[in-house]
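Just one protein chain is left out here, and the rest sit where they should.
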Amino acid sequence: MSLRVSELRVVYRTLKGDVHALDGVTFGLADGEILGLVGESGCGKSTLGKSLIRMDGRMRHLGGTAVLDDEELPIGDDRRMNEFRFKRVSLIPQYAMSALNPTRRIRKLVAELLRSRGVALDAAELESRMAQVGLPPDVLGRYPIELSGGMRQRVVMVISTLLDPSLLIADEVTSALDVSTQKAVVRALLGFRDRGYVKSMIFITHDLALTHHLADTIMVMYAGRLVEKAPADVIVQAPRHPYTRLLLDALPEVGVRHADRRLTGIPGSPPQLLDPPAGCRFRARCPVADDRCAEDPPVTALASDHHVACWKA
Amino acid sequence: MLRLDDVTKRFRTGMLGGGSVTAVSDVSFEVAPGEVVSLIGESGSGKSTIGRMILGLQPVTSGTITFDGSHVRPGKEFYRHVQGIFQDPFSSFNPVFKADRVFAMIKDVYHPSTPGPEWARRVEAALHDVRLNPGQVLGKYPHQLSGGQLQRLLIARALLLEIRLLVADEITSMLDASTRIDVLNLLAELKARGLGVLYITHDLSLGTYLAERTVVLRRGSVVEMGPTGQVFGGPLHPYTRELLAAVPRLHQPWDDAVPVDACAYHVHGGTGVLAEAGPGHHVACARLGTCP
């Protein structure tokens, strides 16, 4: 097992109190596995990604552990995490396109970054990896502004995986891209895994359809908790949690017409995490909820690889 | 109702407007009452520029845009019938004022003599039409509301006018999946009431959900347009095929269509000439019918 996260709890500190963004999440990630992390805004998916590499100033680690390759990640300790970042755990941020220093040519930028980590630049390796994501070698001699958004995105992807990290976290990397570029980026990420540049990957997105094309396993989150986790095909074809089902029902596909088949959204909105309600957090919006749901549903295994947190599943 | 004829937009660049970039070239299409037309294109295709020109927010370089046969003249009368909603709901509201100020602005200009209680009733009716609970949204600041609520407030605002054409520019792209479809269904209801909608998007699946007709845009030119079923059921232009192939689908893997640049007949920048492939179905392809 490459990554093992247990009972991870992270809060955002605000003047009104602690926002429980991540409230006891447990999951594992096998070697070579790509996990798609899906959910609506505010469900804690980005918080989970961030907490595994760098907590920002407002975040606080309340409890739980993350073990990467049999070594516990000091996730609450910013300084000790430094030796893991980039070498063992790497992140492609949401706005990676604007993460590049505009005054440096790409080659110099990469060299400087590597030097700061005490590693020498292997030019041939860099070029071959650039080629692997479909970037011509002359990109290295250009300034970031001369590249398109999709190209810059891929440059950041190559840089983040240059030291062959064990775990790669891709946070909403495709959200701002056009469909054709999305496809190229997803293929490049698959290539990283297949060539062994990264051992395992967490792909955070709100796009269920896209995740399905990349991830081996999909984990759905809601209001800071795990809702359902299963192989990608199972999530898409035989979801068990009502939230997953409703989410899939709300998904328009090419060819679905309003006149033929009327899709519906999920009524209501997620609960406030400042003071989360007791019991199942989806209860207020759930069409099948009953009295029993006032009690917290435990995450149960329906099959060895299918976990659901619902009394009705 | 709305008609674009050979609309072209060039932006001047550089010191004192020395250079120029063509953002939209020779675009022509129509939107009828009670019809949803989706304008589909990737970033840089000029789709938003077209929307802004229709709304009179940007001048047209050449060509004509007419609404009910007369040229677009941005002003009180024009905006009584034509309104727009944009992508970022949080940027559409002035952050220092309460969100319901958008209604007050309409009252100031269009209904200054309507008595307060009567106006309040109309606002409530409009909110009801967009499935918003007045108590939950009135008197709040934009940052206290969700993106879905804000976009609906803007639709309600349009309903307080005698709106006939709505330009919806990526209005659902920043919303969550669970609320996105509700906003689309709302547009469908308005359409049933006779409203014409130009739905601008980069998302093909959202575009096809509502639209009777679809216009596909690439680098400022129309590459294919026609009834949605035909454009996406039997796409003729390689670019349309490529777009369609890139859309991730739940139940089938990606297929690799012919990339545009590999199409032997493709002239860079488009031919500009649309050939008729079927009733109402036009394609910018010089070798229509001879393509495999």
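All chains are identified by letter, namely A and B, in their written order; residue positions are counted from 1 within each chain.
The criterion applied here is as follows: contacts are C-beta pairs under 8 Å (C-beta built on N, C-alpha and C of every residue); 3 or more make two chains touch, one makes a residue touch a chain.
Here, contacts and distances are computed from a predicted model.
S.K.: Since a chain is absent, check the UniProt entry for it and pick the matching name: "Peptide/nickel transport system permease protein", "Cytochrome c oxidase subunit 1", "Carbohydrate ABC transporter membrane protein 2, CUT1 family" or "Ubiquinone biosynthesis protein UbiU".
M.R.: "Peptide/nickel transport system permease protein"
S.K.: Among B:G69, B:G116, B:P253 or B:P279, which residue is in touch with the absent chain?
M.R.: Here the residue in touch with the unshown chain is B:G116.
S.K.: For a quick check of understanding: of B:V102, B:I155, B:L184 or B:L236, which residue touches the chain that isn't displayed?
M.R.: B:V102
S.K.: Applying the definition given at the start, please give the residues of chain B touching the unseen chain.
M.R.: Residues 15-17, 52, 55, 57, 74-76, 79, 83-84, 86-88, 91-98, 100-110, 116-117, 119-120, 123-124, 134-135, 138-139, 141, 143, 154 of chain B touch the chain that is not shown.
Operating definition for what follows: only the chains that are shown with their structure count from here on.
S.K.: Provide the C-alpha centroid distance between chain A and chain B, rounded to the nearest whole angstrom.
M.R.: 31
S.K.: How about chain A: which of its residues touch chain B in the complex?
M.R.: Going through chain A, the ones touching chain B are 40-41, 149, 178-180, 182-183, 186, 206-210, 212-213, 236-237, 246-248, 250-258, 262-266, 269.
S.K.: Within their complex, state which residues of chain B touch chain A.
M.R.: Result: residues 42-43, 146, 176-182, 184-185, 188, 202-206, 208-210, 228-229, 232-233, 242-244, 246-251, 253-254 of chain B touch chain A.
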